[in-house]
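With one protein chain removed, the remaining protein chains of the complex are shown where they sit.
Naming follows writing order (A, B and C), and every chain is counted from residue 1.
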Amino acid sequence: MAVLLVECPDRRGLVHAISGVLLRHGGNVVGNHEFVDREAGRFYMRTEFDGLVDSTSLVAETRAVLPEGAEVRLARPDPKRIVVLVSREHHCLGDLLVRHQFGTLNARIDAVIGNHDLLRGLTEQFGVPFHHIPSEGPDRSVHEAAVLARIVEIAPDFLVLAKYMRVLSPAFVASHPARIINIHHSFLPAFVGAKPYLQAFRRGVKVIGATAHFVTDELDAGPILVQQVLPVDHTHGAEDLARAGRDVEQFALSQALRLVFEDRVFLCGNRTVIFD
Amino acid sequence: MAVLLVECPDRRGLVHAISGVLLRHGGNVVGNHEFVDREAGRFYMRTEFDGLVDSTSLVAETRAVLPEGAEVRLARPDPKRIVVLVSREHHCLGDLLVRHQFGTLNARIDAVIGNHDLLRGLTEQFGVPFHHIPSEGPDRSVHEAAVLARIVEIAPDFLVLAKYMRVLSPAFVASHPARIINIHHSFLPAFVGAKPYLQAFRRGVKVIGATAHFVTDELDAGPILVQQVLPVDHTHGAEDLARAGRDVEQFALSQALRLVFEDRVFLCGNRTVIFD
Amino acid sequence: MAVLLVECPDRRGLVHAISGVLLRHGGNVVGNHEFVDREAGRFYMRTEFDGLVDSTSLVAETRAVLPEGAEVRLARPDPKRIVVLVSREHHCLGDLLVRHQFGTLNARIDAVIGNHDLLRGLTEQFGVPFHHIPSEGPDRSVHEAAVLARIVEIAPDFLVLAKYMRVLSPAFVASHPARIINIHHSFLPAFVGAKPYLQAFRRGVKVIGATAHFVTDELDAGPILVQQVLPVDHTHGAEDLARAGRDVEQFALSQALRLVFEDRVFLCGNRTVIFD
Partner (left out) sequence: MAVLLVECPDRRGLVHAISGVLLRHGGNVVGNHEFVDREAGRFYMRTEFDGLVDSTSLVAETRAVLPEGAEVRLARPDPKRIVVLVSREHHCLGDLLVRHQFGTLNARIDAVIGNHDLLRGLTEQFGVPFHHIPSEGPDRSVHEAAVLARIVEIAPDFLVLAKYMRVLSPAFVASHPARIINIHHSFLPAFVGAKPYLQAFRRGVKVIGATAHFVTDELDAGPILVQQVLPVDHTHGAEDLARAGRDVEQFALSQALRLVFEDRVFLCGNRTVIFD
């Protein structure tokens, strides 16, 4: 099975045109999703199809029937390659490593980079290289440059921030546009920034949540992929909220990664279009 | 905006063929959903489009490009006409009457029929006729015949069982195939039949639910439209479960009716395909 | 069954002392909830008990065994009396009126006050007086004074803002401390203020919610009673979010009112302690 991804300005007849190209190439459509963002006048389509096709000519011919500036691509069939960035907390990383080992992540973890050395044992247990790049000594830009240098060497498809408690600089973010996924431990846009569980406790919320999102320049303001929630009550102190929250974070992050790694996500300004 | 609904055996090129017909008629596709049931080899499509079209020729030409036995129709733009059947409980009916009055139900309640007379006041308050057809005296078939006669007179598009506590005969069900919607006060297929909340209490469940479904011959076994759940705990007796359940029933029924009345539901054997 | 409510500074032996008073009065404890807020050093207790007791002496004797400044009261057995404030939207009011009529609200709606006249019909249908106090002509303080005057006449136990789209002045709020309940159409503290669904759409959230809370001086910042959520996706425009949100608002508000009207809620600074 192959997946064709199309994004372009909307106009009449796009579905007919694209499905015509696929038909001529002998592709048998198994599943099809389209979406038109009316406000932006933009068309999104994801088509799963069977049948041997000539990829290069399929993409070229599809592009030929579409408006100027169309983005057309075939999803790569092989697992994505990723680097995971961590700090002290183990729960999201542990979950990803188990999925990696059993092939249910749809991605291969090429390395884990930690600004602390605490999760080396867990990582290496799974046969994955762990790089400790301490954030304490050097100033922020020096540390970040070292992290980026290591990442550039590995050249992964995506970066996953699995409770990485450092704010990335605009330059770092710009180096991997729409390719950095973060799990924020609150129900964004509530409780942006530091200590969201303490903020949530003080506000007396009755539901907490976690948000997986793409990272952009603005802190915790990137396009949202997945949000999960959990009911809580007055008996939960800030610590209890954090403990309960960990399970939701783990759940939301792995859901979001599945969507991204299966090529189900388009960006639409600061929002996501997700065909699941 | 108009809605084209297509259901037929699956084969290569259907999307291309149908979108071609629409394009020739000047229809501008606004939203499109397709689904292929692989097991049954069946294709389902729902297309929302703008643009003035000749309905009769659009349907005829669409049918012409599809396999034998295709079902093609344009959704009627006007609100559905319904009859609501009730017994003693008011909560689902109350919710439907409010939505009816403010035009948010996408349907017009032509009449309410009760086997008890308790909900006459509520119904007539909203200017809707209430027919009391007592179920006590006569045997079941006599009562049912009287109810059916009244319904046949009104000739509604759909029957809604809003906590109607009578089991319908196969003949009654056959008179309105895929046009009777029931709300069952449990998370089907758990707790089929009578007193589901008592059954749920005895089983010690930690979540209760409600199920809106089409009615078929087999009790509580028809195609499911919507299921909603609510967490509960050991402090909930059977009565408390019933009380909590009422809010979920009301919620699930109104959601299901919206889906049906907006022509978003196809039947696929004993399952539903819902394009929302 | 009666309900004893106690709130006081925490100290050793409170449960023993209070349960001793109840025992001496012949009260048979049916259910008991306690909570100690460690940060504030404050003790909360709600006890349901059977058995005929002398209320005045029970309260006095309970107070006698507690620290200075303890608040002790027996919940009144009769339904609360409320006034509902509305603007244009009918869904929350409709739900409350149905519950009022069938005695499942645990409260009596003495009047509905609208700054528009649109919901008069719905209200009067249920035999409840509707007062239209237009907000257009006069300046805000004049309008508010008129509303408050009408409320003072009725002297209700609680005010319910059922989609009342006016911001209350501090003076108004101070006139009914911890007695005004609002339904906010977002998952607070996200999207405070106006047009939360438009804000939510622009932020691209994957879950929307509604928050029922007590009203305080600070806009949308009062103690939270209930939060409910609903998953959404990229196909939901701002209008769709608003429509979906209405069902959650209705659900959250009626849940919150049940908790308040059954005397299950304590205030603990800006948070609520809810014994359900």
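Note that in this section a contact is a pair of C-beta atoms (placed from the backbone, for glycine too) under 8 Å apart; a residue touches a chain by one contact, two chains touch by 3 or more.
Quantities reported herein were computed from a predicted structural model and do not represent experimental measurements.
Visitor: Touch partners of the unshown chain, restricted to the chains that are shown, please.
Guide: Every shown chain touched by the left-out chain: A, B, C.
Visitor: Specify the residue from the set A:Asn28, A:Gln101 or A:Asn270 that touches the hidden chain.
Guide: In the complete complex, the chain left out is touched by residue A:Gln101.
Visitor: Can you work out which residue in A:His91, A:His116, A:Arg179 or A:Arg202 touches the chain that's missing from view?
Guide: A:His91
Visitor: Of the residues B:Leu161, B:Ile224 or B:Leu257, I need the one that contacts the missing chain.
Guide: For the chain that is not drawn, the touching residue is B:Ile224.
Visitor: Which chain B residues would touch the chain omitted from the figure, given the whole complex?
Guide: These residues touch the chain not displayed: 35, 37-38, 187-191, 202-207, 209, 223-229, 233-235, 237, 268, 270-274.
Visitor: Applying the definition given at the start, please give the residues of chain A touching the unseen chain.
Guide: Residues of chain A in contact with the hidden chain: 31, 90-91, 94-95, 98, 101-102, 104, 122, 125-126, 235, 243, 247, 251, 254-255.
Visitor: Going by the touch rule given at the top, which residues of chain C touch the chain that is not shown?
Guide: 12-13, 15-16, 19-20, 22-23, 28-32, 34-36, 38, 231
One rule holds for everything that comes next: only the chains that are shown with their structure count from here on.
Visitor: Just list the two chains that share the greatest number of C-beta contact pairs.
Guide: The chain pair sharing the largest number of C-beta contacts is A-C.
Visitor: Any idea how many Å lie between the Cα centroids of chain A and chain C?
Guide: 40
Visitor: Would you please write down the residue numbers of chain B that are in contact with two or more other chains?
Guide: Residues 31 of chain B each touch two or more of the other chains.
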